[in-house]
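Apart from one protein chain that is not included, each protein chain of the complex appears where it belongs.
Labels for the chains are A and B, by order of writing; each one numbers its residues from 1.
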Amino acid sequence: MPGSHCSKDIQKNINCSTSTDLSTSSPVNSLTELQPLMLQDNTQEDMKEKEPEQPGGPTGLQKARARFLKGVSYFAGDMELFGKWMEKQFILLQLLDWVLRGAAQVMFVNNPLSGLIIFAGLILQNYWWALNGFVGTLFATISALILKQNRGAIASGLYGYNGILVGLLMAVFSNAGDWYWWLLLPNIFMSMMCPIVSSAIASIHSRWDLPVFTLPFNILVCLHMVATGHYNHHFPQVLIQPRSELPNITWSEIDLPKLFMSVPVGIGQVYGCDNPWTGGIFIISLFISSPITCAHAILGSAVGMVSGLALSAPFGDIYFGLWGYNCVLACIAIGGMFYALTWQVHLLAITCAFFCAYLGSAIANIMSRFGLPACTWPFCLSALTFLHLTTGTSRIFKLPLAKVMYPEKNLVWFWKMKKEEKMKKAEAEREEAEKQQKAIEEELILNEKEQLRLELERAEEGNVQNDASEVKNEETNVEEQRTQRDNEEVGHNDQIEISLPDNV
Amino acid sequence: MPGSHCSKDIQKNINCSTSTDLSTSSPVNSLTELQPLMLQDNTQEDMKEKEPEQPGGPTGLQKARARFLKGVSYFAGDMELFGKWMEKQFILLQLLDWVLRGAAQVMFVNNPLSGLIIFAGLILQNYWWALNGFVGTLFATISALILKQNRGAIASGLYGYNGILVGLLMAVFSNAGDWYWWLLLPNIFMSMMCPIVSSAIASIHSRWDLPVFTLPFNILVCLHMVATGHYNHHFPQVLIQPRSELPNITWSEIDLPKLFMSVPVGIGQVYGCDNPWTGGIFIISLFISSPITCAHAILGSAVGMVSGLALSAPFGDIYFGLWGYNCVLACIAIGGMFYALTWQVHLLAITCAFFCAYLGSAIANIMSRFGLPACTWPFCLSALTFLHLTTGTSRIFKLPLAKVMYPEKNLVWFWKMKKEEKMKKAEAEREEAEKQQKAIEEELILNEKEQLRLELERAEEGNVQNDASEVKNEETNVEEQRTQRDNEEVGHNDQIEISLPDNV
Partner (left out) sequence: MPGSHCSKDIQKNINCSTSTDLSTSSPVNSLTELQPLMLQDNTQEDMKEKEPEQPGGPTGLQKARARFLKGVSYFAGDMELFGKWMEKQFILLQLLDWVLRGAAQVMFVNNPLSGLIIFAGLILQNYWWALNGFVGTLFATISALILKQNRGAIASGLYGYNGILVGLLMAVFSNAGDWYWWLLLPNIFMSMMCPIVSSAIASIHSRWDLPVFTLPFNILVCLHMVATGHYNHHFPQVLIQPRSELPNITWSEIDLPKLFMSVPVGIGQVYGCDNPWTGGIFIISLFISSPITCAHAILGSAVGMVSGLALSAPFGDIYFGLWGYNCVLACIAIGGMFYALTWQVHLLAITCAFFCAYLGSAIANIMSRFGLPACTWPFCLSALTFLHLTTGTSRIFKLPLAKVMYPEKNLVWFWKMKKEEKMKKAEAEREEAEKQQKAIEEELILNEKEQLRLELERAEEGNVQNDASEVKNEETNVEEQRTQRDNEEVGHNDQIEISLPDNV
């Protein structure tokens, strides 16, 4: 979900360097991928040249660690190598890769392995839902291909994640029961509308360099549900009604194990799943791609649960994960995905999760009047609000949409940019200092020359004229200087007078 | 409805050439208006110069056809000649022209004759509604004049079409019965608000070069209806309530003649009319201005009817045309009006009509909770979504708003632009080829010269030096050449290294 349509070429750049690294099997280089790029390529070469005398090379531990990290880089992050390799494969295999990435992009993860695990979790939950999700992702991706959308964005799964949600949630909220095959018809139609709505929203959001999030899914699923409604012969929806009496909440009856279980369930509810094991599988799929994302997902779900208790929501809703899933997404989006992760941003992500929980309750109440679920509207609106934020502090840095990858890589990019900025600044300061030094020196030389010239003149004059005339001359000099000073002052006043009319 | 505020000067330009054509009564030129401008003016002149010997001129059939097309051009399209002639008339007559064009602009038709026919259809439906529609158009246009809006846009009826809809629909949804004269008060107030709301929406939409469509009408009529509501002493509205039980749909009871009649009724419902004859009259008014518009209107209404059946809507709603009118407008807007018509765009228009029908059902259900009708919100939202679409294919070309006229003229403009682009490209390619040819020739000449010079030098050297030195010299030459080649290779490598970061 994160990347923009320009993300592909950046991936290629990094990819290219990685592939060279692998051909040379240099452990140093493969390390740089997961560490901040503190060392430039030429610096590394310098190091190598300087340290050829070290006979043992890296120690055994270092070697093992490097080999481990290299292994990790094959399936962690966004699996660029795999993506690169995929580009040369048969189109149907590519399509499968895109569908799997699309499935994972719901959680902002661009990783086919995570997508595979997520599908496993969905199958654990319900076969029919999983099938609908797969059909949705597939047709959304195909529709994007037909509409000639950006190939890089399609290959990152950015056109699939709305499709999987549309397919899944249409099955979840259908009142016609599982294996009602007619449902595939609106499912395919709505999935194929996804790229159109995505493109339209991207056209609006591009003015503020913001992502579309899951807005197309929200729009299309609400559209389908409210267009048909509960009282429909072909596609009836489950009955959702607003609360019209005080819920029965007894604090002594609270079920602590269920409450703690609501954290993974909340993560599962991102895909509409209430099975805690499915939620657990999703947590694993997040962890293998990006530990930061995984941590924020769990944090978000916990924040949602606490907010539910604070606003005295019925315990059933909290156990069912309805307070969690929006906070999960909001916390991931703000905590390192679209902002570079600093501790200020971390606090902002938690604030956003609380705000999202509040908003979630509000939107659920409003939508229930129309027989609609809250979908992920609360996440979209709260995350967009927090991404619109402009502050004076440089510690809250919104990444340009074209540079958004995954939290770890974003952080590397951010640190590198910061370092370059600092170096540039230091360079500029050094040059400035040098210039000033030079100017001072030149001035000194000039002054000395002037001194000499004046002395010379005076000496010459002294030879020709007598004392009386000398005194007169000096007076004139003083007079001249005074006039000059006065002129300067007048000039200064003029400037003030000129600038006043503009300001007032 | 289509044009922008800049459309006037373009009209004038084209007009200007047309009037010259007419003064010379050349049948060839008047043909060019309805055909793509495949022949430039100078080409035509060339043809004339080359074929003066043909004594008979065009045959009788050609002459008749040309005369027919010339006659058609007087009242078809946007009736520019009439508009041009109107500019010199009395202001009240001009105002009438603007009001008539405004009435037709609801269907994106800028034609006073169509407007007149539409008013005839309205009178056939209901006198009181027709009067309210006229009052609405009139005061909306007057308000635009007071607010000093763009005169060209006013003269195209772009400030009137929201007025006629506001006037009509306020009368249609009033629960106070016909000839309740007090209704004219809010009618006039709301009509006069139209240009303000239009201008505000245009100010927002201009960032994306999009039209305002009927959004001002939707906003203002919903405003009036929900502000007063069903339970009001002065301006009560008809009672609209949400569906709360399964509708009784028996497929065997379907009435096929009524179903087919729903196509013209759907077109009539654009103006809130349920009389099929009124709908038929509207079809005629569309056909005389633009056959493409007319075809898409009928297609849209049919798509709406089919969608209604697919989503199991009550038959009564389908017969009443409620599923058709939004699709009519959406299909016209996408199919040739704001996109240049290609078969891909034609398919897109049909997709948009289906999407619009779906959206129509959804919005009708939501609005009914507030006692509101769907108005043309579904059309506005679906057409705006599809106009926001960005694709990589050049076959889906969104016209700049300033160039939007009517489908046939849009197509001519699009083909001409395409041809010019192709010619420019060919020209550029030819120049490039010439340049390369020239460069090769120059290089050859230079090489020959160099060859000669070297031979000359060698000859001169040979005269002075002996054989031994000559051999030495040749070795040096070879050495030099080798060095040069090496340098070139290095340079080549450098280039690769430089270009790599850009490419990868």
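Everything below uses one rule, namely that a contact is a pair of C-beta atoms (placed from the backbone, for glycine too) under 8 Å apart; a residue touches a chain by one contact, two chains touch by 3 or more.
Keep in mind that what you see is a predicted model, and the values were worked out from it rather than measured.
Among the residues B:Ile118, B:Met193, B:Leu210 or B:Ile281, only B:Met193 touches the chain that is left out of the figure. Only one of B:Gln62, B:Gln89, B:Ser203 or B:Ser394 touches the chain withheld from this view, namely B:Ser203.
The chain not shown here is touched by just one of B:Thr228, B:Asn275, B:Gln344 or B:Thr390, and that residue is B:Thr228. In the full complex, chain B makes contact with the omitted chain through residues 13-14, 16-17, 37, 40-42, 147-150, 189, 193, 196-197, 199-204, 207, 222-224, 226-229, 231-235, 369-370. Residues of chain A that touch the chain left out of the display are 207-208, 243-247, 249, 310-312, 351, 354-355, 358-359, 361-362, 365-366, 369, 384-386, 388-393, 497, 500-501, 503-504.
Just so it is clear, only the chains that are shown with their structure count from here on.
Inter-chain centre distance (chain A to chain B, centres taken as mean C-alpha positions): 37 Å.
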